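This report concerns only the one structure given below.
Every protein chain except one is present and positioned as in the full complex.
Then we have subunit A:
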Amino acid sequence: MAILEMKNITKEFPGVKALNNVTFKVERGEIHSLCGENGAGKSTLMKVLSGVYPHGTYEGDILIEGKEQQFAEIKDSELAGVTIIYQELALVQEMSIAENIFLNNEPKKAGIINWEEMYKEANQWLTKIGLHIESNLKISSLGVGQQQLVEIAKALAKNAEIIIMDEPTAALAEGEVEILIEILEQLREDGITVIYISHKLKEVMRISDKVTVLRDGESIATKDIKEITENDIISLMVGRELNDLFPYVNNIIEEKVMEVKDFSFILQQAKKEVTSGINFELKKGEVLGIGGLMGAGRTELAMSLFGGYEGTMKGSISIDGKDYSIKGPKEAIKAGLAYVSEDRKKFGLVLGMDVTKNTTMASLNQVSSLSFLNHEKEIIETENYNSKMRVKTPSLETKVLTLSGGNQQKVVLSKWLMSGPKILILDEPTRGIDVGAKQEIYKLINELTAQGVAIIMISSELPELLGMSDRILVMAENRITGELTREEANQESILKLATGGEINEK
C-alpha cells in the first residue's frame, strides 16, 4: 500500500486556483521528487499535506497508509509522521543545536527538562546525519549547510516517516549538496520516505526514484526515474521543448565602465575586513562572473560596493571615469549601480506591499515630481516591467507575500531594471527559480548587455557561471584568487582556485 496518497486536491486562494484536482501518490521508502515551474503549486501541495492549510480549507482527501487524515494543524501531521522542512530555515538562531532539535519536543522527567538526556540524544542524531559537532553549539555559529542538516536531524527526532524538503539545496554550496545527497540515500536505506522539491534537475535525476510533475496547479505525470530524461522533465514542466538553456552571446564593447583598484572594506562595527585587496575592471556589455565557495566573501564584496554596509573603504573605484566613493545605496544607485541580493525576502522585497510599490521602490523619483507621487505613472511603469519579465500575479495590487518564489525574484529584478543601472550586480540570480524562468533571466542578461549594461554575476551554480560569463573571477577568503577567461574556465579550474586560496593561507 502506498504510504501517502493525496486524491483530487483542489486549493483556491482569492483570485488563483493554486491546485486543481491534483493526485499524488508516494510509496514507502522512496525518494520522490516534485517538479514544476514557479507557481506550479508545489509548496502549496506540501502545505496542504503538512497541515499548514488545515482540513476544510481545501478539497480532496489525504490518505496515509490507507487511512484518511484530517489535519487541523501542523502538530497533527507530525503525529502522523509527516515533517516538512521549509525552504527558509526555521531554527532559533540564539539557541543551541540540541534545543532546536527538541524544540517543543523536549525530553522531560516529571515535567522538568532533562538536559543530559537532551544533549546525549541530540549528539546521536548529529552523528547519524554525519555532523561531527557538539550539540551545545549555538545555531548562529553554523553555516547554512550545517543548519540544513540540523533541520533534518530535527525532523528525524520527531520520528518522521515522511520528510518533505522544499528546495533544500537552493542555498547550499556544491560540497554541501554532496553531503545532503549521501544522507538522503542513508535515509532511504532506513526506510524513510522523502518528498524532494527542487529546481535543480541534475540532482533530481541523480537521487530520486520517482518524479511527479506539476504544471499550473495540475498533476501532469508521475514517472519512474529510469524511464525519463532531464529533458523530458523540462518539457513536462513547461509544456514545450526548451532548447539552449544558456543562450550566451558576446556583447562586450571595448569601453571601461568600472575600475576597482586595491579595494578593501572595513566594517565599522566589527572592525573586520570583509573584502581585501580587490582589483578588477569591467567593460560595457560584459558579464563578469564571480565564483567561489559559500563564505568566500562574494556577497560581502557586492554589498560593500553597493554601500550596504557601514564602514570605511581603502583603494579607489571609478565608474565611467568618475571617482566613486562608497556612501550608501542611494549614492550607489545614483552612480549607476544596482544590486539584486541573494536573499530576496530579507533584502529585496517589502513582503506586505503590493507588486507596484515594490517595483517602483528604488525609482520613486521617476514616478513623482517634487516628491508627489503619480500613481498612474507608477502603474503604467510597473505594468511595462511586469509584461517584460512575465511576472505571474493575480493583479498589480497583490501583495508580493503571496507570489511564488520565482515570481518574487522577477519583481526584484523589475525593481532594479527600472532604476536604469549601468552596472547590475546579480547575487545568485536564479536561486529557487525554475528552468523556464532561468532561461528568461539569461535572455534578459543578454538584452541588457546588448544595451551596454555591464553585469557582475555571483553564482554558486557552476553550469550557470560557465554558461553565461565572459570572464570569471574566483574568490576565497575575501580575496580574488584568480581570473579565468571564458576559454580557460571549467569546473576544475574554478574549484581549484576556490579552494586553492585556503591551501595557500595555511
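Quick note on the criterion: contacts are C-beta pairs under 8 Å (C-beta built on N, C-alpha and C of every residue); 3 or more make two chains touch, one makes a residue touch a chain; residues count from 1.
Just so it is clear, contacts and distances are computed from a predicted model.
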| item | value |
| --- | --- |
| UniProt protein name of the chain not shown, from "Phenylalanine--tRNA ligase alpha subunit", "Xylose transport system permease protein XylH", "Alkylation response protein AidB-like acyl-CoA dehydrogenase" or "TusE/DsrC/DsvC family sulfur relay protein" | "Xylose transport system permease protein XylH" |
| Hidden-chain contact residue, picked from the options A:Ser50, A:Asn123, A:Gln146 or A:Ser341 | A:Ser341 |
| Residue among A:Lys357, A:Lys410 or A:Arg431 touching the omitted chain | A:Lys357 |
| Interface residues of subunit A (partner: the chain not displayed) | 14-15, 306, 308, 328-330, 332-334, 339, 341, 346-353, 357, 361-362, 364-365, 368, 371-373, 375-376, 379-380, 383, 394-397, 415, 419 |
